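Have a look at this one before I ask anything.
Excluded from the complex is one protein chain; the other protein chains are retained at their positions.
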Amino acid sequence: MAAKAVTKRKWTKKQKKEALWGLFFVSPFIIGFAVFMLGPMLFSFYGSFTNYNLTSKMDFIGLANFKRMFTQDELFWTSLYNTAYYVAFNVPLTAIGSVLLAVLLNQRIRGIRVFRTIFYLPAILSGVAVYVLWMQLLSPSTGLVNTVLSWVGISGPAWLFDPNWTKPALILMKLWSVGGAMLLYLATLQNVPQQLYESAEIDGASPFGQFRHITLPMITPIIFYDVVTSTIGAFQIFQEAYVMTESGTAGPANSLLFYNFHMWNKAFVAYDMGYAMAMSMILFVIVLILTFINLKLAPRWVHYGGGENA
Amino acid sequence: MIDTSTQSKEKTRSFEEPVAKTKYFKSRKRQKKIGKFITYFLLILISIVLMTPLVWMVSTSLKPMEEIVQFPPTLFPETFQWENYTRTIEAFPFFKYARNTLFITFFVVLGNVVSNSFIAYGFAKISFPGKNLLFGLVLSTMMVPGFVTMIPQYILFTQLGWVGTYLPLIVPSFFGSAFNIFLMRQFYMSINDELIEAAHMDGANHLYIWSRLMIPLTKPALITIGIQSFNGAWNDFLGPLLYIHEEEMYTLQIGLQIFQNQSTTQWNYLMAGATMVLLPTVLLFFFAQKYFIEGMDLTGGTKG
Partner (left out) sequence: MKIKKWKSWLSLGITGSAALILAACGGGEAADGTDTGGDAASGDKIHLEMWSFWGEGARRDAIEAALDEYNSSQDEIEVEYVYQPWGDIWTKSLAAIAAGNPPDIIVQDINSVRQRADAEQATNIQQYLDQEEEDIQSRFYPQLWDTVIHEGEAYALPFNTDTQVLFYNKDMFEEVGLDPETPPATWTELEEAARALDVKNGDNWERIGFYPRWSIGADVWALNADGGTSWFDEEDNVKVNTPNKVAALEWMLEWQDYYGSDTINRYEAEFGQGIADPFISGLVGMRGQNINYYLSLRDNAPEDFNFGVAPLPEYEEGSGNWSWGGGFVLEIPQGAENPEASYEVMKYLTSTEVQEQFGMDSFDIMANQEANENLMEHPDLTEKGREMYQMAHKNLENTVITPVPLTAPDFNPLINGQIDEAFLGNKSAKEALDEAQASVENLVEQHQ
C-alpha cells in the first residue's frame, strides 16, 4: 500500500515501462470486470432506485426503497441485527479455530495425511447429511452436546428451538467446517523454514513460544486475508440458514432471518427486485467501510516478508 | 483482528521467556512423547466427530427405504442393499454427467490457477499508478451479493448467446476471481523482493520472473487454489442449473436432485450418489497434499 508515495508526474522511462508491465499483468481482471461484472453491478445500482420486478416494471422511484427500508420494514432491522451478531462471532472464532487446526495438522507424524483429509471433509461435505447430524447433536434432551454439558453440571439450551440460541448453534456449526480456511494456513505453514523451529527449540522455546514468535508472524498475511474475506462472506450468510430451517422459515421467531435471507424473500418471493437491490447497496456500503478499516489497520500487525513493495 | 494492539505489544517482548524455561530441557524427550500422545488423542477425537456425517451418509446409502424410515435409526444397515449404487447410476446418465462435470471442472481449475497467479503478481510485485484503486475494485466485486447480480448476469450471457453452453461457467474463471487474486497477492507479498531485483539485474522481464521464479515458489498456494476451485466447480449447482438447458449436458449435482421431489425423497439413492460424487474430491485432497510438503521455503532455495 506504499506505492502512492511515487510522484505522479515526471516518470522515468523505467517507471513507465514498469507501469505498463503492471497493467499488462492485471489486464485480465480489467477485461473480465468490464465484460462480466461492470454491467450487472451498474444495473443493480440503478435498479436500487427503481421498482424493478424483473419482468414488467422498472420505473425510477428515487429513494423510496431506502426510505421504506429504514422507516417501514420491520424485518430489515431484524435481519441486520441477526447478521451483525453472526459476523461478530463467526469471523474471529473461525480464524482462531482454523489457525489452531492448521498448527495441529502441520506436524510430520505418521498418518498425518489421513488426518488432514478427514479434517478437510467438513469443507466439502454440505447439505442434508450435515444438517441431519447437527439436528441430532443439538437435540435439546438427547443430543450429544447437551449430554456432555450435563456431565459438567450445565443444563444445555434448546439450541435450534430457542431463538436466543439458534445463532450460537449456527456459529458452532460453521466452526465445525473451518477446513477450507485451515487449508490456506496449512499451505502457508509449509513455507515456514523448519530450521527456525529447530534453532528455537535449542534455545529452549516452548511450543507456545514457537507459535507466537515464529508461526504467528509468518501467517499474518493469510490471517489478514481470512479476516477480510470471511467478514465479507459472513455478511452474506444465507444458504445455511435456508437449509437449516425447514422450507425456508428463517428459524424460530425469525432468529435466523439474515440480511441476505430477507433480500432473497424480497427478490424471489415478492419479485421486488428493486428493493432487494437497494438492500444490497446498503450491505455493500457497510462491508466497504469495514474492509477499509481492515486495510487501514493492516500495516500495524500484518508482516509481509517481501520488503518495501508491500 | 480482535486485539491487534496487544498482539503487537507482545511481539516486542521477543525471546526472553524461553530462557527461563531451560530447566525443562532435560525432560524434553519425555515431554515430546507426552506431546505426541496428546496430539494423537486430539486428532483421533476430532476425527471421530468429523467423520460422523460421512458414516451416516454411507450407512444410509446402503439401507433399504423401509429401514431408513424406522426409528431409532440403525448405525449400520441391517440389510445391506448394495444395489442402491447400481440403481443410482442407472437412474440418470451418471457417467455422462460425470464427464460433463469433469470437463467444466478441468477448465475452471486451469483458468483459476493461471489467471489468479498472473493477475496477483501484478498487484503484489509491480508498482503502477492507480494500483490501490484497482485493487479496491477487485475487493468490491466480492461485496455485492451474488443473487442481486445473478439475473442481470444471466441476461448478459443470454445476449452473448452463451446460455445453453458451458461458456458462462468456464470463461469467467480465466479472468480471475477476487478471492483468489487477493489470496495469491498475500502469498506473493511474503516473497522477498530481493529475488525479483536480482532477476531484473540479470535482465529478466516480469513475465519470465512470474513464470520461472514465482510459479515454483508459490506451489502450495497454487495447489490450494486448485483444490478449492476444483471443489467449487465440481460441486457447483447454481451455475449449471441456470445456464444448461439440455439434459444431455447436465452435471452430477443436477443429476443428484432427481431423487428429491415435492412429496418424497429417495434418501438411499441420494446418499449413494452423494458418496460417489464426494469420492473424487477426497482422493484429490489426499494426493494433492504431497505437493504441499514438497513446497519450497521462501528464504532459501528449493528442497524438492
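For clarity, chains are labelled A and B in written order, and residue numbers in each chain start from 1.
Simple rule for what comes next: contacts are C-beta pairs under 8 Å (C-beta built on N, C-alpha and C of every residue); 3 or more make two chains touch, one makes a residue touch a chain.
Given the structure is predicted, the values throughout are model-derived calculations rather than measurements.
Within the whole complex, the absent chain has one touching residue among A:S44, A:T94, A:T117 or A:S139, and that is A:S139. One of B:Y85, B:F128, B:F175 or B:Y188 touches the chain omitted from the figure, and that residue is B:F175.
Set against the missing chain, the residues B:I89, B:L137 or B:I155 yield one that touches it, B:I155. Mapped onto chain A, the footprint of the missing chain covers residues 28, 53-57, 68, 72-75, 128, 131-132, 135-136, 138-143, 158, 160-163, 246, 249-250, 252-254, 257, 262, 265-266, 268-272. With the whole complex as reference, residues 60, 65-66, 68-73, 91-92, 107, 110-111, 114-115, 118, 150-151, 154-155, 158, 161-167, 170-171, 174-175, 199, 202-205, 207-208, 211, 237-238, 241-242, 245-247, 249, 254, 257-265, 267 of chain B touch the missing chain.
By definition in this document, only the chains that are shown with their structure count from here on.
For chain A in complex with chain B, the residues that touch the partner chain are 1, 3-4, 6, 8, 18-26, 28-33, 35-37, 39-41, 43-44, 47, 54, 92, 95, 104-105, 107, 109, 113-130, 132-133, 176, 180, 183-184, 186-188, 190-194, 200, 203-207, 209, 212-213, 217-218, 221-225, 227-229, 232, 236, 260, 263-264, 267-268, 273, 276-277, 280, 283-284, 287-288, 291, 297, 300-301, 304-310. Every residue of chain B that touches chain A in the complex is listed here, in rising order: 1-2, 4, 7-8, 10-11, 14-15, 17-19, 21-22, 24-25, 35-36, 39-40, 42-43, 46-47, 49-54, 56-57, 115, 118-119, 121-129, 131-132, 134, 137-149, 151-153, 156, 172, 174-176, 179, 181-183, 186-194, 205-206, 210, 220-221, 223-224, 227-228, 231, 235, 270-271, 274, 278, 281-282, 285-286, 289-290, 292-293, 295-300.
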